[in-house]
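Quick one: the structure is below, and I'll ask about it shortly.
Note that this complex is displayed minus one protein chain, with the remaining chains in position.
Moving on, here comes chain A:
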Amino acid sequence: MDEWTDQTLKDLAKRLPGYLDQVTLSELRRVLKEQAERIDRAEGELDGRAWSKRNW
């Protein structure tokens, strides 16, 4: 997670202290992290397939 996103999430957590908002922000942090991992994996697979020996 880049610094801007991390800081913005921390700032929002201070501005919106209600429990249900905190709960949603915690999910937002998890989903953004998982989204980045999924993007990495998908890019990796595309790369891997492009360079696969089968395609030589």
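Going forward, a contact is a pair of C-beta atoms (placed from the backbone, for glycine too) under 8 Å apart; a residue touches a chain by one contact, two chains touch by 3 or more; residues count from 1.
Just so we're on the same page, contacts and distances are computed from a predicted model.
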Query = Out of "NAD(P)H-dependent oxidoreductase", "Imidazole glycerol phosphate synthase subunit HisF", "Stage V sporulation protein AC" or "Cytochrome c oxidase subunit 4", what name does the UniProt record list for the absent chain?
reply = "NAD(P)H-dependent oxidoreductase"
Message = Counting contacts across the full complex, list the positions on chain A that touch the omitted chain.
response = 5, 8-9, 11-12, 15-16, 19-24, 26-28, 30-32, 34-36, 38-39, 42-43, 45-46, 49-50, 54
